[in-house]
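Apart from one protein chain that is not included, each protein chain of the complex appears where it belongs.
What follows is subunit A.
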Amino acid sequence: MPLDLAVDAHGLVKTYPGGRGQPDVRALDGLDLAVPAGTVHGLLGPNGAGKSTTTKVLTTLARAAEGTARVAGFDVARDAAAVRRRIGYVSQGTGADGLLTPRENLAMAARLRGASRADATARARELVDRFGLGEAADRRTTCLSGGTRRKLDVALGLVDRPQVLFLDEPTTGLDPEARASMWAEIRRLAGEDALTVVLTTHYLEEADRLADAVSIVDQGRVVVAGSPDELKSTLAGDTLTVELVEPDADAVRSAAARVAGLDDAVVHVEGPTGRLVARTPDGSAVVAAVIAALRDAGVRHGAVAVSRPTLDDVYLRHAGRSWTAADATSKEAAR
C-alpha cells in the first residue's frame, strides 16, 4: 500500500532581493520534503536555514520561484484556496488580536472560515477547555503570559480542524515550564487521528522529543532526513563511560581490551577517581560484559553510562559545522 503524503515538495527554490546592490538571498535552494500523513515532522536547522520560508511556501503565504509542493493533496500554487481550507498555520509571531479575548479570537477565526455563530461559540469553548485557558479565556490577550498566548496561537491554528498543522518555532521565547507544557500539548495533538504536524525548530532537543521524523535544513536545502534515532545511528555507535574508583590504569586497559565490540578505550585518572571512555557500535550490548571484565580484574567502579549521539552530532556530520557555530554565523549575517 502506498504511503499517503500530507506534504510532498520537490526542488523548492525561493530568492529574496538582497537590496542595496547586494546579491539576491537564496533562502530555498532546491528543498525536498515528504511528510507522511498523521506524523510529526521536524524541520530542524539554525537561524536563517530556510525553515520559515519553507513553511510560508507550504502554507500558500509565499510563492516558490521553482519547484512544486502539494499539501493535503493540493498544489500550493494552483489550488491555494483548497490548501488554505485544510491547514492551520501558527507563525513565529502571534496570530491573535491583542485587544480581543482568546475566546473572541477563536470565535472570530471560526466565523471567518464559515462557521455559524453557534458552531463558532461551541468550537471556541471546546478549544478553551482543551488548552486549559480557563479564566484567561475572557481576559484581553495582551494581558496573558507568553506561554498562554502561545497556546492560544496553536488553538487558533486548530480552529477549523485542519489536516496539516504548521508550527513555526512554537516554543521560542518560552520559559522552561511553558515549553514543557507546550511539548505535552503538541504530543497530544500528534496522537490525534489524521493530524499531520510540521514543526520548525532550532532546538535540537525539541525535534528529538517531538518528531517522528526530522529533516535537517541548512542553507536552503535538506541535508539529511530520517527519524531522530535513524539519524543518530548513522553515526558510529555509542559512547560508553564508566566511573572508576582508585583505578589501576593498566588493569583497566587490559580488562577493556578483553571485551569484544569496545573500541578506542581511553582511561583518564584524576587522583583517587578515574574514568573509562570508549566507543562501541551498540552500548547496551556491551555494558554487562564491561562490568564483568572490570570485576574479574578487581577494579572498583561507579556509574556506567551509555550515551547516544545527539542530533547536534548529526548536524555536525552533515552540515560540516557545529550547531552553535552555525547559529552564531547566521546572527552575524543578520547584523
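Everything that follows uses one rule, which is that a residue touches a chain if its C-beta (ideal position, glycine included) is under 8 Å from a C-beta of that chain, and two chains touch if they have at least 3 such contacts; residues count from 1.
Criterion: contacts and distances are computed from a predicted model.
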Mind telling me which option in "siroheme decarboxylase", "Cysteine desulfurase activator ATPase", "Transport permease protein" or "Dihydroorotate dehydrogenase" is what UniProt lists for the chain we can't see?
"Transport permease protein"
From A:12, A:28, A:43 or A:110, residue that would touch the chain that is not displayed
A:110
From the list A:81, A:260 or A:303, which touches the chain that is not on show?
A:81
Consider the whole complex, including the chain that is not shown, and state which of A:63, A:78 or A:295 touches that chain.
A:63
Could you list which residues of subunit A touch the chain missing from the display?
2-6, 8, 34, 37, 56, 59-63, 70, 72-74, 81, 84-87, 89-100, 104, 108-115, 119, 123, 140, 156-157, 159-163, 194
